[in-house]
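All protein chains but one are shown at their positions in the complex.
Chains: A and B, in written order; residue numbering restarts at 1 for each.
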Amino acid sequence: MCAAHNRLTEMKMKTFAGGIHPPDNKQWSAHKAIEDCPMPAELIVPLAQHIGAPSVPCVAVGQQVFKGQEIGSAKGFVSVPVHAPTSGEIVAVENRPHPWGTSLPAVVIRPDAEDRWSPELQPAEPGELSPEQIVEKVRQAGVVGMGGAAFPAHVKMSPPPEKQINTLIFNGVECEPYLTADHRMMLEEPERILQGVALLQYVLGVERVVIGIEANKPDAIALMTEMCAGTPVEVISLEVKYPQGAEKQLIAAVAGLEVPSGGLPMDIGVAVHNVSTAAAVTDAVVYGRPLIERVCTVTGPAIREPKNLRIRIGTLLSHLIDACGGLVEEPGKIILGGPMMGFAQLGFDVPAIRGTSGLLLLRHEDVALQPEGPCIRCARCVQACPINLLPTTIAAYARRDLSSEAAEYCAMDCIECGSCSYVCPAAIPLVQAVRYGKAAILAKKRKA
Amino acid sequence: MNKVSQQLYLSSSPHIHSGETTAKVMRAVLYSLVPACAVAVYFFGLSALLVLLLATFGCMATEAVCQRLMGQPVTIADGSAAITGVLLALNLPPTSPWWLTLLGAVIAIVIGKQVYGGLGSNPFNPALVARVVLLISFPVQMTTWSAPAPLGSGLDLVTTATPLGTWKNAVMLTGQAPVEMQGGMTQYFLGNMPGCIGEVSALALLLGAAYLLYRRILTWHIPAAFVGSVVLFSGLFWLINPAKYPSPIFHLLTGGLVLGAFYMATDMVTTPVSPRGMLLFGAGCGLLTVLIRLFGGYPEGVSFAILLMNASTPLIDRYLRPRTFGVQAGKG
Partner (left out) sequence: MFAAVLSLGFIGMIAAVALGLAAKKFAVEVDPRELAALEVLPGVNCGACGFPGCAGYAKALVAGAVDLNLCPPGGADVVAKLARILGVEASVAAREIAVVVCQGDNRRAQVRYRYLGLEDCTAAQRIAGGPKTCPGGCLGLGSCQRSCPFDAIEITVDGLAVISREKCTGCRKCVAVCPRNVIRMTPYDATVHVLCNSNDKGAVVRKYCQVGCIGCHICQKTVPGAYKIDNSLATVVYEHSADADEAIAKCPTKCIRDFTTGYPDGSRLMPAVPEKPHAA
């Protein structure tokens, strides 16, 4: 009886309260090895790809650049430089359509066929570097969070001295449906990831290091566990639930702690990095190479051959689609990122950026067109919310422009994961309404 | 600008949906009520069927007319009016005259729902509003009960008192429970007892409720709190004076308790949205039911208990919110 009970508690996987179970749709690409995307005729590298101040261009039209050469300098601490994804000629520095919906400044490069690294980039012996030197290399390489949020990694690696980090968690969850980029990275390039894990552990000086992986990736769990055997790195299998990969929920599941409202993980001694970010850190420190490429899952019912492509930053979506056999039919929706938190696009003439983990093509029949109905207070949104909010109440206040009431119901704590809108039988755009409310709350704060 | 973009859909995230619709939810509730309706027609015959049909179609027709008159799109296809009709019928005596049933349907939809703004805006359970209005306005017709006359048995419906009514009369007259009250619990469970159309078969109702729990349309909080609270408070009194007060089992199986706890008190629109709120709501319903049954003027307390708790739903929603992730209890 006792032994059986112990086995049961061991088997019960860690998770968080709330959440939903959308069909994971990873079978389209989970088994497809990473493929290199052919070099496009033009690369359009936006200067704003990350959270923080956009970079400032530091090249001129007509200039020849090397692969990895800095083309945009960081502006301030919460900012990163931007680099040429390949060697070639700068043909323009101007506003170009951007995945965030408007036109923003970008550097346009015409690749030469050489694809030559800049001779200034030097590899290094990680054992000979101090933590500060490592952080500086990470900053210079423009490493940002590869899970989609694109927060500058060096800022996360430099907590103020009073915030001691004691737990480092690596996010191998990839809870968004359809996306398999991180999964393939863990299967095909675990050494690169684990070297980055070790570097980050050294920089932050932590004892507990955990890699969290959702249970729908048993091969990745097995491989990473095997490779971490004998090291202090723990690999934890997590219950398959969206949004397990959200930072707060991942910390709750792995460490059993809640990030305080309005606070950051470092406030409770935790730091979280995506596994692909760890690989980028390895590139930056060990090989001296900046972040100029990433793995992007091109998938969905409207694409002929779903693939996990290794792409250069700045590749237009039209080129990615061509590399995947083209479209099966005219798409109903083009989404950058995953279907739950991604951005719908106006067309294919925008470039992939550092945070572009996926390109999802939905057909017209896949687009949910249910008209909005009245809220029947069924409370599914309340059950689904991983932050224990009352989405229906916040949305109702937000729509009536009652921003103080919306704030009282903790609208600012919403992580915009989309679980509430997903389950709503009345098809109420809850996330959009809460976002609207949040904007109103912030606008009021700025006026005051 | 790309030609393709004019055909593209753009929206805020998320871009996928579970596919659940209000109509699907309502349909599931209707399916879950089929066993109870079937058992009712079996025990009470064609008059019960007539009440069911009149109430259901009466409610749908009333809603259609109301929406037309108010210049709104007619939404009876979502099934909510039909559910109000079925639930109203289940709360009426099987021999209700046709005019009583229709009047109830109109009251339920007009006063119970449309006046407040339609689906999602009413503070009180529409079927219970109608039932209570009818009960107070037409006490005779609303308290004329029949012993079950199962189809095929050749029996006619004969006026008789419900178990709760019998108990109340006995206690008011003699201060003691009636002698012939004990026993018959199995029959009560199966439905072989006089009462409202929907009150009678706990088994059929529980089957339907199990389906709704499986479909996650019902959550356990309100029924469990309601039943638990009834057991607790009726049990207390029963322990104090078993000769006078009925046992908790009696309370659970008689009157509209199972119907109330699983179908009426769980009406989504009029109940709290947070788990703790739902528990308090259910507990309050249970306590009020027991108090009204034991000490109030009416033998049955479920309808009034639920309506009173409906009135407190906004207050419960305001003060019993779930603890926000990252906010310590008692702060923020």
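A few remarks follow.
Following the convention adopted for this analysis, contacts are C-beta pairs under 8 Å (C-beta built on N, C-alpha and C of every residue); 3 or more make two chains touch, one makes a residue touch a chain.
From a predicted model like this one, the values you see are computed outputs, not experimental measurements.
In the complete assembly, the contact with the undisplayed chain comes from A:344, out of A:48, A:309 or A:344.
Touching the chain that is not shown, out of B:7, B:72, B:169 or B:328: B:7 (per the contact rule at the top). Touching residues on chain A toward the chain that is not drawn are 101-102, 344-346, 367, 369, 399, 429, 432-433, 435-436, 439. As for the chain not pictured, it touches chain B at residues 1, 5-12.
Here is the rule we use: only the chains that are shown with their structure count from here on.
One simple way to say how far apart two chains are is to compare their mean CA positions; for chain A and chain B this gives 47 Å. Only residues 1-2, 4-5, 7-22, 24-25, 75, 78, 80, 118-121, 216-217, 219, 268-271, 273-275, 278, 317, 321-328, 332 of chain B touch chain A when the two sit together in their complex. Against chain B, in their complex, chain A makes its touches with residues 17, 20, 22, 177, 248, 252, 258-263, 330-335, 339-349, 360, 362, 364, 366-370, 373-380, 382-383, 386-390, 392-393, 409-410, 413, 416, 418, 421-427, 429, 431-432, 435.
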